[in-house]
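Every protein chain except one is present and positioned as in the full complex.
We just call them A, B and C in the order they show up, numbering each chain from 1.
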Amino acid sequence: MSINVLVWGENVHERENEIVREIYPEGMHTAIARQIAADGDLKVSTAVLQEPEHGLSEERLAGTDVLVWWGHKAHRQVDDAIVERVAKRVWEGMGLIVLHSGHFSKIFKRLMGTPCALKWREAGERERLWVVNPGHPIARGLPAFFELEYEEMYGEPFSVPEPMETVFISWFQGGEVFRSGLTYRRGAGNIFYFRPGHETYPTYHDATVGQVLRNAVRWAHNPAPAYTAVHEAPNVPVEKAPEKIVERGPKLHAPGEQGYR
Amino acid sequence: MSINVLVWGENVHERENEIVREIYPEGMHTAIARQIAADGDLKVSTAVLQEPEHGLSEERLAGTDVLVWWGHKAHRQVDDAIVERVAKRVWEGMGLIVLHSGHFSKIFKRLMGTPCALKWREAGERERLWVVNPGHPIARGLPAFFELEYEEMYGEPFSVPEPMETVFISWFQGGEVFRSGLTYRRGAGNIFYFRPGHETYPTYHDATVGQVLRNAVRWAHNPAPAYTAVHEAPNVPVEKAPEKIVERGPKLHAPGEQGYR
Amino acid sequence: MSINVLVWGENVHERENEIVREIYPEGMHTAIARQIAADGDLKVSTAVLQEPEHGLSEERLAGTDVLVWWGHKAHRQVDDAIVERVAKRVWEGMGLIVLHSGHFSKIFKRLMGTPCALKWREAGERERLWVVNPGHPIARGLPAFFELEYEEMYGEPFSVPEPMETVFISWFQGGEVFRSGLTYRRGAGNIFYFRPGHETYPTYHDATVGQVLRNAVRWAHNPAPAYTAVHEAPNVPVEKAPEKIVERGPKLHAPGEQGYR
Partner (left out) sequence: MSINVLVWGENVHERENEIVREIYPEGMHTAIARQIAADGDLKVSTAVLQEPEHGLSEERLAGTDVLVWWGHKAHRQVDDAIVERVAKRVWEGMGLIVLHSGHFSKIFKRLMGTPCALKWREAGERERLWVVNPGHPIARGLPAFFELEYEEMYGEPFSVPEPMETVFISWFQGGEVFRSGLTYRRGAGNIFYFRPGHETYPTYHDATVGQVLRNAVRWAHNPAPAYTAVHEAPNVPVEKAPEKIVERGPKLHAPGEQGYR
């Protein structure tokens, strides 16, 4: 069974900034997509901010098993209605992998319900990612740690909810630490936040980063049919109660009336 | 040390519906506030939807340690800016207790990042709340279970994130179950969802419910100073890194520039 | 890829008790194994208490991906050394599914680190299991709830650690509730506790129970190589530190010496 992966890229710095363009001449989303597509059963396509509906139409999302998100400069330009559409698909079971500066994307903040803030420093320092949960599917095939010689520092506290699992913790040359791989489930959707990926460094050309991305896609994939009932708040009439009961006491709602939202 | 509690009530059905007015002639918020104020060190005041800023001004929230929220019919009338203001205070450390139909309030959905949907039936059936975590502060002084002879049914699945702790689970006469007491932490704020409290029944006059409310207020109270840094994403310049490093590689940001949001 | 499943049965009441023998003439382990083996890629075998090493030799466990455990009357007869052997394999990545009265098995208590106690009543009452996490792999293909017309009651509080996820909650006719499906990870091993299965009722002949068992086996399976390093506490000599450091200060240990355990 193949997994349909959609890599979403903001696609701004790749076009506007000479350094980024040189590293990612076809865009960061293309580099990320290539890493994932190295496994033949992962069917990968891309979408960017500048497309109609940011390339995230209802149809497109309905056919997506796992969405990978990279954004930074243009978080505010993402349409609120599209964010809500993506959130709904996540609750229904679409996997979501949020990368690096995506910590401040509307979709990640929407799903976390917290500020998702952190400290940062852009100094090309060494990052060493330690696997703290070696039995986790996202750590499959990885060494005890891996290094990125040039990376932006992200420092704790990272104001996200306590995760389901902590998979990676980063050590930075300048003295900080960061929880670099965190898992969450929201509705039927599996969410993974993965820290590395500043656009002025060649992080998404790194082989180990590629392995993490592929592992994360497989972990995030929920093969169940879309759990669309997650949004509904159905009334269960007395005659359909699993156990026979007799209605009693006063009521607000007339029979068949919807609940308040 | 006293704890400043603010009980927020929607205050709609108490005025519009004869049944509710009879049970709560001074409003549900007043009944809830009285239960909490039975402990003298809990300093309780109330606010309602109809006040300017819904009674939730910056000043009011700044002086609140724990906010208790009951709403149902008028969720949509709560101003989005006020919801955001409340969320910020929660992240900074204000406790939040969300009651019953507040599961669909804007503030609860905002903080959970999920639909918060459930099944329901208004039939005046018996609810029995079991304490599944008897050592938890919110269960202090409670029996193994307590009953509410007339309540609305809420049934699983309740589409919220996996909680930090499950404190209560309800049994319903009609055959359903529900996780009726759930704890979360978001930023520095402790959040407790407590299920009972349909407006056509005298739930907030029940003594055991009062005990739960007081316990929950004490548990939710975070005595630390407001953690205002939770919103900030400060740059740490190279010269202020805890370990001496030398900047290298290309950069996006000029010195002193803010990060993107 | 096939999954090697080993169903372990205590195999006492099936031989000693007329009622149980009638329901499970070939033993409960055989009935459980048949349910799981209904999916052809699940390769199932069985082992019982009365075999040498309880059928759980090092070799047998090394070849097992997921172990399913049913025990009740003879928990104390399970050898402590075998319990430790099973625990080690779980930490290394073998899945473990603990059924019903296995809540008091040595292996479950060993892995939970808590008493694992609960209330009970043997009255052939109706149990209704609600799916509280419909997107979870263990709930795949299940209806909103399923019923077992005759079951033993287990009631909260269930003194286990807060789970990673709650998948099922049971409603009992006599008025109790119970968290009937709980997931844990310990080391690289996935653990699922599933409540139903009292030996005087035909629970393991139920089709939906069979679906849960198969789902649980697939969920618990960790395809990674055995994580044998989970037991080790290696010294990292100064010359092998990822960053160059100079040893300083006083030491307890001579070079190459083992740590204390």
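What we mean here is this: a contact is a pair of C-beta atoms (placed from the backbone, for glycine too) under 8 Å apart; a residue touches a chain by one contact, two chains touch by 3 or more.
Keep in mind that this is a model prediction, so the values were computed, not measured.
Peer 1: Which displayed chains make contact with the chain that has been left out?
Peer 2: Looking at the entire complex, the absent chain's contacts are A, B, C.
Peer 1: Have a look at A:Ile19, A:Ala37 or A:Val177 and name the one touching the chain we're not showing.
Peer 2: The missing chain is touched by A:Val177.
Peer 1: Which one touches the absent chain: C:Met1, C:Ala207 or C:Val236?
Peer 2: With C:Met1, C:Ala207 or C:Val236 as choices, the missing chain is touched by C:Val236.
Peer 1: Would you mind spotting which of B:Gly27, B:Gly189 or B:Gly259 touches the chain that isn't drawn?
Peer 2: B:Gly189
Peer 1: Which listed residue, B:Glu149, B:Glu165 or B:Glu247, touches the chain dropped from view?
Peer 2: Checking each option in B:Glu149, B:Glu165 or B:Glu247, the one touching the absent chain turns out to be B:Glu165.
Peer 1: Counting contacts across the full complex, list the positions on subunit B that touch the omitted chain.
Peer 2: Residues 93, 128, 134-137, 140, 145, 147, 164-165, 171, 185, 187-189, 222, 224, 227, 229-230, 242 of subunit B touch the chain absent from view.
Peer 1: Given the full complex, what residues of subunit A touch the hidden partner chain?
Peer 2: 128, 130-134, 144, 155-158, 162, 164-166, 169-172, 175-177, 179
Peer 1: Contacts of subunit C with the missing chain: which residues?
Peer 2: Residues of subunit C in contact with the hidden chain: 13, 17, 19-20, 72-76, 87, 91, 101, 104, 110-115, 117-125, 150, 153, 155, 157, 159, 161-162, 164, 173-176, 184-187, 198-201, 230-238, 241-243, 245-253, 259-261.
Everything that follows uses one rule, which is that only the chains that are shown with their structure count from here on.
Peer 1: Turning subunit A onto subunit B with a C-alpha fit: angle in degrees, nearest 5?
Peer 2: Fitting subunit A to subunit B on C-alpha atoms yields 180 degrees.
Peer 1: Measuring centre to centre with CA averages, how many angstrom lie between subunit A and subunit B?
Peer 2: So the centre of subunit A lies 27 Å away from the centre of subunit B.
Peer 1: Distance-wise, how many Å sit between the C-alpha centres of subunit A and subunit C, to the nearest whole number?
Peer 2: Taking the average C-alpha coordinate of subunit A and of subunit C, the gap between them is 31 Å.
Peer 1: Check each residue of subunit A and list the ones that touch at least two other chains.
Peer 2: 164, 185, 187, 230, 242 - these are the residues of subunit A that touch more than one other chain.
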